[in-house]
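Excluded from the complex is one protein chain; the other protein chains are retained at their positions.
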Amino acid sequence: MKSPCFRLWQGADVTFLTTAPIQLQLLTDAVTAPERGAVASFLGVVRDHHDGRNVLALTYSCYHPMAEAVSRDIASEAEIRWPVKVALLHRVGALVIGDVAVAVAVAGSHRDEAFLACRYVIEELKGRVPIWKRETYADGTVHWVDPTSPGAELREAEVVDR
Amino acid sequence: MKSPCFRLWQGADVTFLTTAPIQLQLLTDAVTAPERGAVASFLGVVRDHHDGRNVLALTYSCYHPMAEAVSRDIASEAEIRWPVKVALLHRVGALVIGDVAVAVAVAGSHRDEAFLACRYVIEELKGRVPIWKRETYADGTVHWVDPTSPGAELREAEVVDR
Amino acid sequence: MPPPGSKPPTIRVLLFARYAELLGTEQLDLPATGVETAGQVLEWVRALPGGARIADGALVAVNLRHASRSAPVAAGDEVALLPPLAGG
Partner (left out) sequence: MPPPGSKPPTIRVLLFARYAELLGTEQLDLPATGVETAGQVLEWVRALPGGARIADGALVAVNLRHASRSAPVAAGDEVALLPPLAGG
């Protein structure tokens, strides 16, 4: 069996994905401008537990070209709907507790639009960008996280030995 | 006439005020924790115009001990209302276009509470923390910004020569 | 159109995350003849060994965008079956 894709694909765009640590300031700097002084941002940081189990490590994989295309769609949608500039970046590969997994920064002239667009982008990203998370637990088991079915993957014994 | 207070007061707390450049990451790092993986933040950046006039420079002054006390109140209110950790920091003194004037970072277990609390803090800060802004325009005039009366300070000829 | 003598026209099928593990592969080539919709691609994969555990509600993408079961597909298209997304 081939190993799942945890690396970025050769030749595909890498605007919205990275394997390197995310620095929020690079995103806020990219969107801020003299006429856009209100900057709302969001960070998703790797937590140490999931459904009550201790997470030791995790790996994000992605469908790289589609993740880029859909991220671009979402940024464009937000910039059409509100007068804002959007930056978003999702990290893939092996992450540890406390690492930033995703960052969104949105700058506009007013707070309202910056906050609304930032919230829009993170919600759409979670719902549409093809990224998956495989967690390793303290007891050595591994499983693919399914946010649509909290706890269900454990009851269904989807946990696989590594 | 004494010059208005643009410096921080000797002996008063300096938890929520600073005269140095603001680095957002210091705030997000301060609130993030293994159990708080959703971090919403806001930056207010000095813009280059106000009521259609070009701003050259500006200075924030404050009622330092009250600004600290009210900032602390606001952070506590947010942390009581939502299960979050709050950091906020306002810069005072002389700033230039593009400088970060205020930063808020809020971390929680879930996006909803992080965004709601972040929005609460910046709105309350603007409405309650005693800070004033004196702008210098391209034509050399100076005036105190009054957000409650957009444009009114110009019609009222409150502009004073420097 | 492929040049004469090349392989028969196919639809490229990509599998990700748990679905790739269930099928033991990340990529399949489905002969395009008679395949008209994304839903038919999903049913074909679900009929393969290991495919039955792919949920009926799996997400489907055609050429890098989310698509409905009824989305048309043809030779040369890239169809992906996506487990529940977990980004962010």
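To keep things simple, chains are lettered A, B and C as they appear, and every chain counts its residues starting from 1.
Definition applied: contacts are C-beta pairs under 8 Å (C-beta built on N, C-alpha and C of every residue); 3 or more make two chains touch, one makes a residue touch a chain.
Since we're looking at a predicted model, the values are computed, not measured.
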For the chain omitted from this view, which of the shown chains does it touch?
B
Options B:Leu56, B:Ala69 or B:Ala94, residue touching the unrepresented chain
B:Ala69
Can you say which of B:Leu8, B:Val31, B:Cys118 or B:Ile131 touches the chain missing from this structure?
B:Ile131
Residue among B:Gly11, B:Gly52 or B:Pro147 that touches the chain left out of view:
B:Pro147
For chain B, residues in touch with the removed chain
1-2, 4-5, 44, 60-63, 65-67, 69-70, 73, 90, 101-102, 122, 125-134, 144-149, 158, 160
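Simple rule for what comes next: only the chains that are shown with their structure count from here on.
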Could you tell me the least number of steps, going only between chains that touch, from chain B to chain C?
2
Between chain B and chain C, tell me the centre distance in angstrom, where each centre is the average of that chain's C-alpha atoms.
52
Any idea how many Å lie between the Cα centroids of chain A and chain B?
29
On chain A, where are the residues touching two or more other chains?
44, 122
